[in-house]
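In what follows, a structure is listed as structure tokens, so that the remarks can point back to it.
Heads up, one of the protein chains got dropped from this complex, but the rest are sitting where they should.
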Amino acid sequence: MKKMEGLIAAPFAPMQADGKLNIDKIPAYFQFLQKNGITGAFINGSTGEGVSLSHDEKVKITAAWTAQNKDKALKVINLVGGTSYEESIASAVSSAELGVDAISILAPYYFKPASGKQLAEFCAKIAEAVPQLPVYFYHIPVLTGCNVSMYEFLQAADSMIPNLAGIKYTHEDFMDFLSCMSYREGKYDMLWGRDENLLPALVLGARGGVGSTFNYAAPLYHQLIKAYDKGNFAEARQLQQQSIDMIRLLGKYGGIATGKAYMRYVGMECGEFRSPVQNMTKEAYKAFEADVRALNMEALFSKI
Amino acid sequence: MKKMEGLIAAPFAPMQADGKLNIDKIPAYFQFLQKNGITGAFINGSTGEGVSLSHDEKVKITAAWTAQNKDKALKVINLVGGTSYEESIASAVSSAELGVDAISILAPYYFKPASGKQLAEFCAKIAEAVPQLPVYFYHIPVLTGCNVSMYEFLQAADSMIPNLAGIKYTHEDFMDFLSCMSYREGKYDMLWGRDENLLPALVLGARGGVGSTFNYAAPLYHQLIKAYDKGNFAEARQLQQQSIDMIRLLGKYGGIATGKAYMRYVGMECGEFRSPVQNMTKEAYKAFEADVRALNMEALFSKI
Amino acid sequence: MKKMEGLIAAPFAPMQADGKLNIDKIPAYFQFLQKNGITGAFINGSTGEGVSLSHDEKVKITAAWTAQNKDKALKVINLVGGTSYEESIASAVSSAELGVDAISILAPYYFKPASGKQLAEFCAKIAEAVPQLPVYFYHIPVLTGCNVSMYEFLQAADSMIPNLAGIKYTHEDFMDFLSCMSYREGKYDMLWGRDENLLPALVLGARGGVGSTFNYAAPLYHQLIKAYDKGNFAEARQLQQQSIDMIRLLGKYGGIATGKAYMRYVGMECGEFRSPVQNMTKEAYKAFEADVRALNMEALFSKI
Partner (left out) sequence: MKKMEGLIAAPFAPMQADGKLNIDKIPAYFQFLQKNGITGAFINGSTGEGVSLSHDEKVKITAAWTAQNKDKALKVINLVGGTSYEESIASAVSSAELGVDAISILAPYYFKPASGKQLAEFCAKIAEAVPQLPVYFYHIPVLTGCNVSMYEFLQAADSMIPNLAGIKYTHEDFMDFLSCMSYREGKYDMLWGRDENLLPALVLGARGGVGSTFNYAAPLYHQLIKAYDKGNFAEARQLQQQSIDMIRLLGKYGGIATGKAYMRYVGMECGEFRSPVQNMTKEAYKAFEADVRALNMEALFSKI
């Protein structure tokens, strides 16, 4: 597979008011992403609450996204990783049958691998079940607690996992990230996963990113990339700062669930996060809405 | 349910040489625990590799243990916790059908609850699906990354989870532990989960413990409890020190997989741990065996 | 030196309202401790704000305590540790001249030793400057960030530091603590440093403790030890729980500075902590005072 470029969104799992999946929302969601210039959908990940869903629910979500994607308008990447390789293999095989473009594997997050080799061995068991599919490792140590460096992982995985395509890198270790970019003359597709630092990743050579805020603020990042490509760094910095101001509200309003509040704000209602993630109260949403308006960045949000 | 007393073992998941479950081993394992004076089996937990097994595998293990336990010789507690309450509910319901004596719930370990209330809400969803069963919360922050104190959890859960029976407390915070012991005049059954500190837990009033080393060194802990009960503290300390010397080899030989090496040593072969847990090489096992012999504590190991 | 027994207080540094040292308070403080059955004073430690004082200020405090102690009513232990062994040596030599009974050394807390050997080498440089004085290592990783286990430290230090007398152990790792108690047949004097866990330490054989809450709640701990020695464990647990309830207010009101609020409460005004430690506002003090009264444990506080 060619390296991915541009903005790959990590879609939210659409929920009904009663907490059940709202699969019917996915066609509209697909159109929404396309309309906003998104090039891929990384489903069932952190933003997509994969860990909070049952296997059957994840299959339904996957089927709904691939059903929309007959024309391959987007790259659909499905996160199949978990703590049991048996379950991940089942999920990988089902993903292949449903026609995803790639799968992604997470470091197991209960028993944590302590070396690149241990981590690569775990991933290899899953990857070899779907040799026809590109595999992206999903590096997000803040959630998995697996702190193996990706440079060490690549050194072990390179000979073990023939279908390893690259890494979704959601961590702020640019020394490690650049080392992975440089590894074997840039063999691996390194997808940047921290939206608040896209500009530093671009100067290190990143061409694609996977992000949750791309769901609702795609124009901001399109402009940022454009400014960077033109060498307008002052403008690029200002846009990155606007992205940061937007992201800072996630911290203020309690974390990841704020993403679904932003989706409501831009008109693509996705319901709430499932427990244990904490959702905003109605009062908090009002304060949040006021804070978003005060950012004064309407033109940078995605359009329905 | 009355409070549990004595040594509750956390059984290993018996595996074949090819990494598949060895369910047929469970009857012998059950006899082995009984013979060594064990009062309960906490299955599919950390020692039991619950997170590394598929749902179907866990059902098979549960069925095998409850099939042995028709006479209620042991208390069988099944860990049903995970990151998806939907999957945990399914597991809890199946546990009830299979006749377990209690279930246990873990803090979700990807998205981590940040307050007692958030944690209690997650657990309540699972507990209310099996109102007839006692529920034990399993506190093991070193693996889950959820650092909510149990005193805070109990304050929130007390009114939310009527069938909450107690806590398996696998953490070294005796201030929190004693506060839970004291809570509402000792309403909750507090099971101590750190074998290397059983003596300090006893003086705080603990009467039961759940441990992995109880699988292979039950006589040591029986003697320790007896010495404590008689007020022979010097002897109790010496036995606790021997437990520590034994446990220190887990650190030396790479962690949790060393437990299965101890099982091999005492003659109850359980195979290896699944990836991502690292197992000992054959050479390491030889060195381990020599180190165990040098402990000079044969009389304190469990007997086949 | 014989092993220390009983309650060793870690005195606060008395300050005037303007933040200058209030050396004149020390004679009364000395009497206060004696009257309450305290057996030692661990000065210039964490509670004593040693790190926030200048070298000259620490000398003045040391001189004031040893001047009171001509009859050797207490053991006076002076913390001389820091990040520069040159400065620590100067402080150790001055301590010896001033007539302290022992010195104590902290792990350097900027560059952190990564092994027992590295830590022992640092301490040896200071200890060998005062060969006539017993030396206590002060283990408080939550503040120093040095996580070397004390069992590993003793193994390295035993042959390197002839005047090593023991360890003030302010950490909750009872496996490590018992291993140190057992080391070389109990050669080292292990002083327990977490007041909220004194009872578990007693059952492991501890006979002395160094604590900040001993400053203002000595009767509570005297009773606790007495109850333990008589085998009245239910009573001992209840007293430990009262100690915990008292200590929980430290967390509620912002940490270490709450200790000086307790001193004000019992009538031994010591002023405030220096920056960067945060002190209570007057309003917070009122709420604190009400919370303390609600503990209903007047009889357990120290008496003027």
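Which chain is which? They are A, B and C, in the order written, and residues in each are numbered from 1.
Quick note on the criterion: a residue touches a chain if its C-beta (ideal position, glycine included) is under 8 Å from a C-beta of that chain, and two chains touch if they have at least 3 such contacts.
All values derive from a computational prediction rather than experimental measurement.
Peer 1: For the full complex, can you list every visible chain touched by the one that's not shown?
Peer 2: Contacts of the omitted chain with visible chains: A, C.
Peer 1: Pick out which of C:160, C:277 or C:295 touches the chain that's been left out of the picture.
Peer 2: Checking the options C:160, C:277 or C:295, the one contacting the hidden chain is C:277.
Peer 1: Among C:12, C:30, C:65 or C:85, which residue is in touch with the absent chain?
Peer 2: Candidates C:12, C:30, C:65 or C:85; residue touching the omitted chain: C:85.
Peer 1: Could you tell which one of A:28, A:160 or A:178 touches the chain left off the display?
Peer 2: A:178
Peer 1: Against the chain that's been left off, what residues of chain C make contact? List them.
Peer 2: Residues in contact with the chain left out: 46, 51-55, 57, 83-87, 90, 107-114, 118-119, 121-122, 125, 143-145, 256, 274-278.
Peer 1: Given the full complex, what residues of chain A touch the hidden partner chain?
Peer 2: 172-175, 178-179, 181-182, 196-197, 199-205, 228, 231, 233-234, 236-238, 240-241, 244, 247
Convention: only the chains that are shown with their structure count from here on.
Peer 1: Report the inter-chain centroid distance for chain A and chain C in whole angstrom, where each centroid is the mean of the CA atoms.
Peer 2: 50
Peer 1: For chain B and chain C, let me know how many angstrom lie between their CA-based centres, rounded off.
Peer 2: 36
Peer 1: For chain C, write out the residues touching at least two other chains, lowest number first.
Peer 2: In chain C, nothing touches at least two other chains.
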